[in-house]
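Only one protein chain is missing from this complex, and each of the others stays in its spot.
Chains here go by letter, A and B, matching the order in which they are written, and residues are numbered from 1 within each.
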Amino acid sequence: MVTHDSGGHHHPPTSFIRKYIFSTDHKVIGLQYYFLALFSVFLGMALSMLMRIHLVWPSAKMPFTPGGQMTPEQYLALMTMHGSIMVFMVLTTAPQSGFGNYALPIQIGAEDMAFPVLNMLSFWTTLLSLIVLVSAFFVNGGAPISGWTAYPPLSALGQIAGPGQGAGQTLWVVGVAIFCIGSLLGALNFITTTVDLRAKGMTLGRMPLTVWAWLVTAILGLLAFGVLLAACLLLLLDRIAGTSFFIPGGLVVTDTPIVSHTGGSPLLWQHLFWFFGHPEVYIAILPGMGVASHVLSTFSRKPVFGYKAMVGALGAIGFLGFCVWGHHMFISGMSPYSAFAFSLLTMTIGVPSAIKTFNWLGTLWGGRIQFTTAMMFGLGFVSLFVTGGLSGLFLAQPSIDLYLHDTYFVVAHFHLIMGVAAIFGIFAATYFWFPKMFGRMLNETIGKVHFWFTFVGVYSIFMPMHFLGLAGHPRRYADTTGVNFLGPLHSVHYFITLAAMITISAQLIFLFNFFYSMKAGQKASENPWNATTLEWSIPSPPPFDNFAGRIPVVYRGPYEFSVPGATDDYIPQHLTPERVGKAH
Amino acid sequence: MPGTITDEIEIIDAGRGGGTNVPAGGDDDGEGSFGSPGIPQRAYFTVIQLGLAGIIMFFMALTSSFLVRKGLGNDWVAFNFPRILWLNTLILLASSITIQIARRHLREDEKAAFKRWWSVTTSLGILFLAGQFIAWRQLARQGVFLVTNPSSSFFYVLTAAHGLHLFGGILALVYVSHRSWRRSRVSQATATDVASIYWHCMDGLWVFLFALLYLGR
Partner (left out) sequence: MMSSLWLFGAESAWRVDTRRPSTRADHLIRVVAANRPEWRKMRRKSGEQGSAAVAFTLATFLVIFTVVTVYLFLAKIWWFPPAISDFGAQIDAQFHRTLIITGIVFVLAQLGLALAIFRSRDRGQKASFFEGNAVIEFIWTLATVIMFVGLGLYGEHAWAEAHFQGAARGALQLEVTGQQFAWNFRYAGPDGKFGGTKPELVSASSGNPLGLDPRDPASKDDVVSPVAYVPVGQEVELLIKTQDVTHSFYVRELRLKQDAVPGMTIHMHFNATVPGEYELACAELCGLGHYRMRSFVSVVSRDEFDKWMGDQEAALQQQ
């Protein structure tokens, strides 16, 4: 490995607290984020399991409910917290802050993030927001019932609008605002690191697609979270100070006139929220796209098909992501003329998404596919991305949205595309980078079992939801007995709940594999996958400052697999031209 | 080097050579400080620009809320615009001039003069915040509070948010003038420049908000 001395050296901290708790090492912080997301995802799944049970067996005894069976407000509280925890604490945190923190500096040949202390602050801010958010369960009235979208006036009026809308909703708003700050700090670090800390020779065109994805995601986060922060600030003032940003006058809640507010606009919140909310969808999925491209190329032993088009598509999706927030509001009372524009722009997003799909297939085609678990999840990602993406074409059309909006069709759509597909990206990344992170391999056999349960499981859960939506089943219903036409759909709910039980239980297989392999897995070498990028040029797990003070020089693109004339079917990025063709 | 922000930005752009034939490096800024990882000084310029972009998005969200809320509701009532805000604006504009004077002294290696003018800037910043506080008190005495009317709600929210950001700027100024640069990752020149970029932007942001609040009240 050709290196040049980087001048200064990190000195690894020696105390336990500085090493593992208040660490400024990007790898430790990445793992902290990962474990935060791991905790959150199991919490979020547990909440969804309770919801699924209640939908099918409404009178089932639940351990935490004093009266025995779950009340509608408890269901809605679970629903709100499931959405908030999954979107913020899992989908935003794991792929970007978790894996991005761990792998981005190494992949670009940097010793750490540009601002390690800031990085540590981002994590602790995020943890604080999780604590504040979850504490909403334990206050008087319980967690809020207004969903993760928190539309006012339901979210602004306080306790009078429903249980959980008092202290619980306030904690929710504060928690989300704190999360915004943590994400903004993180985004600053990601972009600066990528722009300024690349090793010699790591030109933009040689950056792995994962790095591109993290970069675009960070830009989205930087521009979007400030808007949500502003919205949360205004909502908080409406709630606790009595301002009227979102609350109009003349409201009557359960025969009680609300006299303290006038003139506010509920739609203003929706505009601010979705201006953040749509880019947020891409914040969740773009890192998954990066990981999928990376993993597909590595295990097809083939370069990524159309690298430049892939980068361009990431950029186009990111840019268009800021122009389409109105498609969440077709039936909200927004100007029908702007719906027109939002619709066409949304259909346009289908184009870069289709480019990515074609290019993934092009990457596989003619390759030499090695079915590692990471690859299986990468392939699953492509399938899920196609399935979840295509239903978006229905919802992007305001006329069809007149029927499908706020039905289970939407639930199916966004779970497949931003939920499960993103989770598959996280799984692919986990199986791929685990050897680097812990120096041991995840067990492949258990991994395959986990994959099959998960892949078949998520399709069994979410495909039937399309049909619930087509039958007109509105979402966020605590019970299916209140409306007559839902009666015949009970069998579908029953099937979904069974599938969810099996799929969620199967995640324990993953948990077992994760902790078992961490302790007793097979030792991993420097480069167990014969991959090309820089993280595979250093020991597993990497030393404190990644390259032991010898920053690599990059000589080639990230996906030089099966290059004609080369001895091996991969050429690492740091290999000098003279050494290509010789053993390395 | 002429002392304007534009020059700074050009230098930073030139420094972003990652995409061209000259690759970016972890150590090519010739930083000699021992015991710290090499991070190029331009990273500080990058991060301040990005941070400002995020801050501007935050204020743009509030601004568009202001315009939407004013356009939609028929309950908008103008209040007596506190006169002292004109004075505050002048103070803040003056601080942008004094910070430039301070930087020029630093470049000419006149440490004492730099310190003096830097402190003048800091004091002007504190004076501005005090003036903003007086403006709040004047409004309160007229009976105009946060919840009185959307116009006053936005006035308090925007001035408070800007005041908080400017307070961050004051902390940065104090930090720059009081820390030792011997074992620092960031050079004094960089820290000074970064702090003044932020300061100028908070100044510009105030002028914008002032115009918005004055014309839109």
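Rule of thumb we're sticking to: contacts are C-beta pairs under 8 Å (C-beta built on N, C-alpha and C of every residue); 3 or more make two chains touch, one makes a residue touch a chain.
Bear in mind the structure is a predicted one, so any value in this text is a computation, not a measurement.
Every shown chain that the unseen chain touches in the whole complex is listed here: A. Considering the whole complex, the residue from A:Y20, A:F35, A:F138 or A:F340 that touches the absent chain is A:F340. Interface note for the absent chain: among A:K19, A:K448 or A:R579, the touching residue is A:K448.
Touching the missing chain, out of A:C323, A:V456 or A:I509, is residue A:V456.
Of the candidate positions A:S48, A:Q107, A:S293 or A:T372, contact with the unshown chain belongs to A:T372.
The rule we apply is simple: only the chains that are shown with their structure count from here on.
Note: centroid distance chain A to chain B, computed from Cα atoms, is 33 Å. The part of chain A that touches chain B in the complex is made up of residues 5-11, 109-112, 114-115, 184, 187-189, 191-193, 195-205, 222-227, 229-231, 233-234, 237, 241-245, 249, 262-265, 268, 271-272, 275, 545, 551, 554.
Residues 15-16, 18-20, 23-27, 31-40, 42-43, 46-47, 50-51, 53-62, 65, 68-69, 72-76, 146-147, 150, 153, 157, 161 of chain B are the ones that touch chain A when the two sit in their complex.
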